[in-house]
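For this view, one protein chain was removed and the others were kept in their places.
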Amino acid sequence: MKLPVEGWPEAAGQGRVGVVRRVVLLALRDLRLEVRDRAGLLSILAFFAVMLFIMALALGPEEAPLRRAAPGVLWVALAFGSTLLSTRAFALEVEEGTLDDLLLAPGGKEWIYFGKLLFQMLLLLPLAVLALLMAAGLFYLPLERLFPLFLTLVLGVLGYASVATFYAGLLARLRGREVLLPLLLFSLVVPVVLASVRATTGLAEGLPVAEISDWWQLLLVFDMVYLTASALLFPVVMEG
Amino acid sequence: MLLRLQGISKRFGRDWVVRDLSFTLERGEVVALLGPNGSGKTTLLRLMAGLLKPTRGQVERAGRALFLPNPPAFHRHLTAREHLLYDLAFHHQGKEPEEALDRFGLPGDLPLYAFSSGMKKRLALARLTLLFPDIWLLDEPETALDKGGRELLLSTLAEARKKAGVVLATHDRTLAERVADRTLELGVA
Partner (left out) sequence: MLKVAQPDRPDALTWVFLGLGLLLLPVGLYLALSAPPDVNQGYLVRIMYLHVPGAWLGYLAFFVTFLYSLLYLFRQDPRYDRVASSSAEIGLVFMGLALVTGMLWARPTWGVYWTWEPRLTTTAILFAVYVGYFLLRGAIEDPELRRKAAAAVGILGFINVPISYMSVKWWRSLHQTQSIDLTTGKIHMDPAMLQALLFNLLVFTLLYLGFVRFRSLLAALEARKEEA
């Protein structure tokens, strides 16, 4: 009934290794389910590609406006992608009625959050890389500084996923979750959108890394704050 | 004492599904939960498992509880063996599923979308014997089982009784009379 601060999974008599193993296994299992199901993943992928394509058509065909819009388009598309993926992370459990089995596993419930989050990241990161390539192709976003761009992707996507996974779990059993999730999520991830877009723009315009690191720090702070808060709140909203 | 409910009530919206119920389960006991449809058997089992919280009253558990829903819930794109392996890992248990698969007559490599409802029921029982909780909460475990399956259910229950406590909701009075030490009758609230 209390906030499970003391109920960190070690309390279940299992070491940290056991907890990490459980988290990784859950993520891999979900990945396996998605790959075998195919239809769900493919439709998200197709939606994502079509969205970027339409936006390029709407903003084009001149190169300058496209290039200017590229970072914004990239991160808005990823925001939609993350709501779709996070809904899927719990939709399968709810459809099949298997969420109860996870909740009845011994120890705290934080591991479910981290497992689902890892699953999200494993799908969202490739999606982000794909989006980056499409942004480079359709929006003429320069890709010379690949490593800093990738770092921005990881930090930004983690920001989206940390909140999206929490809210998706919270909303999993509710009607109307498809509308509520973006509403709740988008207002919270404004800092992620701003910081990621700015960092991406800066990298595209060739600003020195020192000027971009402020945005990375902001993203890092956001990620840490929301990972911690979500992990603490997740068990509370999942019981009962 | 393995499980104790003290004056619990549960309300959904404006309707009381369970009203002021007290109950204790001891180790080595099998209790049958009887009552017509809508009398709150499933709700009560879920309350016992901790999947629902009572509107009033208290639930105490002195051990791990597992709940077997009816129909049982599985991921359809996994094979029976994979499902059991994942379940064992999530429950921090390092057992092998082979013996249980054999015993319950289940094809380990068949994906679950190809399973009949009786086979799923068998798999659910196999899962429980592997995870072996202290408190077994079974919702109509006898449905969809054939004669052989019923034998397996009876032997599983006999095994569970030795070390754990069982509550099973059922409409099958013969089964209840045969396996249960006592019964709990629920009326429509």
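Chains here go by letter, A and B, matching the order in which they are written, and residues are numbered from 1 within each.
Assume contacts are C-beta pairs under 8 Å (C-beta built on N, C-alpha and C of every residue); 3 or more make two chains touch, one makes a residue touch a chain.
Predicted model, so just to flag it, every value in this text is computed and none were measured.
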item: Full-complex contact with the absent chain, from A:20, A:143, A:209 or A:225; value: A:225
item: From B:14, B:147 or B:182, residue that would touch the chain that is not displayed; value: B:14
item: Touch residues of subunit B, complete complex, unshown partner; value: 11-14, 53, 55
item: Touching residues (missing chain, whole complex) on subunit A; value: 1-3, 163, 166, 170-171, 174-176, 180, 183-184, 186-188, 190-191, 194-195, 198, 214-215, 218, 221-222, 225-226, 229-230, 233, 236-237, 240
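Please note the rule applied: only the chains that are shown with their structure count from here on.
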item: Contact set on subunit A toward subunit B in their complex; value: 12, 14, 18, 21-22, 25-26, 29, 32-33, 36-37, 92, 96-98, 100-107, 239-240
item: List of subunit B residues in touch with subunit A within their complex; value: 49-53, 64-67, 69, 73-78, 86-87, 89-92
